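Heads up, the thing below is written out as structure tokens.
Just one protein chain is left out here, and the rest sit where they should.
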Amino acid sequence: MKETVVRRIKDVQLKDPVLVEGLPGVGHVGKLVAEHLVEELKAEKIMEIYSPHFPPQVMVLEDGTIKQVRNEVYAYKGKSQGEPDLLLLVGDYQSATNEGHYELSGIFLDMAQEFGVKRIYTLGGYGTGQFVDKPTVLGAATSTALVDEMKGQGVMFQENEPGGGIIGISGLLLGLGHLRGFEAVCLMGVTSGYLVDPKSAQEVLKILTKILGLEVNMQALEDRAKEMEKIVGKLQEMERAQAPYECGGEEDLRYIG
Amino acid sequence: MKETVVRRIKDVQLKDPVLVEGLPGVGHVGKLVAEHLVEELKAEKIMEIYSPHFPPQVMVLEDGTIKQVRNEVYAYKGKSQGEPDLLLLVGDYQSATNEGHYELSGIFLDMAQEFGVKRIYTLGGYGTGQFVDKPTVLGAATSTALVDEMKGQGVMFQENEPGGGIIGISGLLLGLGHLRGFEAVCLMGVTSGYLVDPKSAQEVLKILTKILGLEVNMQALEDRAKEMEKIVGKLQEMERAQAPYECGGEEDLRYIG
Amino acid sequence: MKETVVRRIKDVQLKDPVLVEGLPGVGHVGKLVAEHLVEELKAEKIMEIYSPHFPPQVMVLEDGTIKQVRNEVYAYKGKSQGEPDLLLLVGDYQSATNEGHYELSGIFLDMAQEFGVKRIYTLGGYGTGQFVDKPTVLGAATSTALVDEMKGQGVMFQENEPGGGIIGISGLLLGLGHLRGFEAVCLMGVTSGYLVDPKSAQEVLKILTKILGLEVNMQALEDRAKEMEKIVGKLQEMERAQAPYECGGEEDLRYIG
Partner (left out) sequence: MKETVVRRIKDVQLKDPVLVEGLPGVGHVGKLVAEHLVEELKAEKIMEIYSPHFPPQVMVLEDGTIKQVRNEVYAYKGKSQGEPDLLLLVGDYQSATNEGHYELSGIFLDMAQEFGVKRIYTLGGYGTGQFVDKPTVLGAATSTALVDEMKGQGVMFQENEPGGGIIGISGLLLGLGHLRGFEAVCLMGVTSGYLVDPKSAQEVLKILTKILGLEVNMQALEDRAKEMEKIVGKLQEMERAQAPYECGGEEDLRYIG
């Protein structure tokens, strides 16, 4: 396999679908949100993408069978009034090479064009390097009109943030998409970046479902967030437990001296 | 040479051959097994594969002549009743690039298709980072039916093992092979991963020959395993010899104090 | 997007234009000079170059909108007598790969040929690893006649400097350009290489505008240089403040001893 291969699983007719991308990245925020949507909406898999730009790897599943690493596209036909049709892009990895990022972005935009997509949401995490108490959602978009629209939905826009720009598929779908006439928004859940962050994913999901007019049960993500909060709580306790001990040692020494 | 080159050495007619891959990897387990089979079965070389994805290197042989690094395919026609015909894939290196892994896997699967291969065994090592007393063989396969068949042969399947999936040619022949309709099994000898491990290779060889219904003299591999056991034994002795010394030192200090 | 894409923004007719390249590099000297020229001359953007050899990234602008990283070509039609027409090559990044440097240089030379360019100036920094009091401009050129011409303009040429040659687009436009019959000069502002260096950029700009017979307001660059000088001054103060302290500590110890 020398070239990226798109394997069509199923033909579907969608009406003005919205593309939502959630591939792995900082805090796995985008991945958590997009995979939650796939599950809760019972979206249907319509494509698998295999590429020599992914790591040369298979995953081993719980039953001992394997899965070639890939990206996948799921389709969802809006059920209740006002719900849009969706294309959901998820997967095991982003490209492992720079060139692959560009090639795969091009392939995804071709696919979006074919389905008549006009608007794209890319989901990611914005790592601050510190534990975040009240996660917010940072945005970037392809036009000032879109920026204003997103501000109205509670998305934060801070001058010069993220300072390093947006790297990978979540950035390129905006940058290359804009050049091809797509409207596109990147929603970044603020996160420490150290751990998988379902709490940050919850915030992104809340805003995204509000924007899209979707009703989605959030229990599964909330359960994972609570579990993770316990782990983070324990980590912080251990940190605090360690710190006074060290201080105590030092004070002791001074006292003796 | 800009492209991978397949050099045909000999034409052979095989009946439903089984492909066995044993290229270098963790503990050189797969390589030891496959090369042992080539030698003991007196398999015939039918192909050499040269690729710009291998390191730019020649090996220097004992007589001062050189060999361009390559992969090789050997053929074996089953002699006694019930023995299958075999294609054995061995070599000096796996691809040095991600893309090369995908390209070479594609070339090997083309070759398998041409020969009418239906089933593929890929051989590797599973590194635990600790010296292993009683080596076992871990498996992964392309279907649950195959998983069950392998369990019946003594292959272990553990949930979420290997956690990182299977990387390189041994993984891709399963992942890409499955997409092309091959049945494929990966047999991984559990090994420390620190040293070449002929003992682990013996376990893989035992299971593989049982599955294939082959009778193969295992003496050569047993001799190497015994030699290696002596080396490992000495390494462990040295470790033990060092450890009490350090402890003694500490106790000594406490005693004095 | 698998290939580099040149997007034509505007058609212009230029007369024997001179190509000036100032992409990011050591001390961002070349970038500062070329972007200053674009701004002061109100040059017009005529091309955008997108490439899979750039990082897979978008920049986030102050207003929350994004920009796909790229290179850009601006055109300037000489206004007063004696002013040449100019093509100015600027951008966010140079290629992230070796091969990309060669490919993009080829594309830029094709473009230069199309516009009838005869002479090229590439701008860069020459990092010395030390703070530079009086910045000078080091040169390299495609012929001894050009070297002599540049010496007459105050450009320094030192034997075996820069020792490591010139790396990246500023080097390749000379090397590959010379093979295709262009006259080309590289002007390198001597700089520490630690920080963005507008002072060094000022020196390069002075010489370049003299050579080209351009009148350009230098205030903006001067303001930035003064600002940067304050920062450097503080850094040096901090260094000096720290140094005697350490010495004092040592003297103290000796005194006690």
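Letters A, B and C mark the chains in the order given here, with residues in each chain numbered from 1 onward.
Please note the rule applied: a contact is a pair of C-beta atoms (placed from the backbone, for glycine too) under 8 Å apart; a residue touches a chain by one contact, two chains touch by 3 or more.
Because the structure is a prediction, the values reported are computed rather than measured.
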item	value
Chains still shown that are in contact with the chain withheld from the display	B, C
Residue of C:M1, C:I120 or C:A141 touching the missing chain in the full complex	C:A141
Per the touch definition above, residue among B:H53, B:H101, B:K199 or B:R224 touching the missing chain	B:H53
Residue of C:V20, C:I66 or C:I166 in touch with the missing chain, whole complex considered	C:I166
Residues of subunit C in contact with the chain not shown	95, 98-99, 101-103, 105-106, 139-144, 147, 157, 159-162, 164-169, 171-172, 174-176, 178-179, 186
Absent-chain interface as seen on subunit B, which is shown	1-2, 7, 50, 52-60, 62-69, 96-97
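Keep this in mind: only the chains that are shown with their structure count from here on.
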item	value
Angle of the C-alpha superposing rotation, subunit A to subunit B, to the nearest 5 degrees	90
Between subunit C and subunit B, distance of the C-alpha-averaged centres to the nearest whole Å	53
Sites on subunit A at which at least two other chains make contact	none
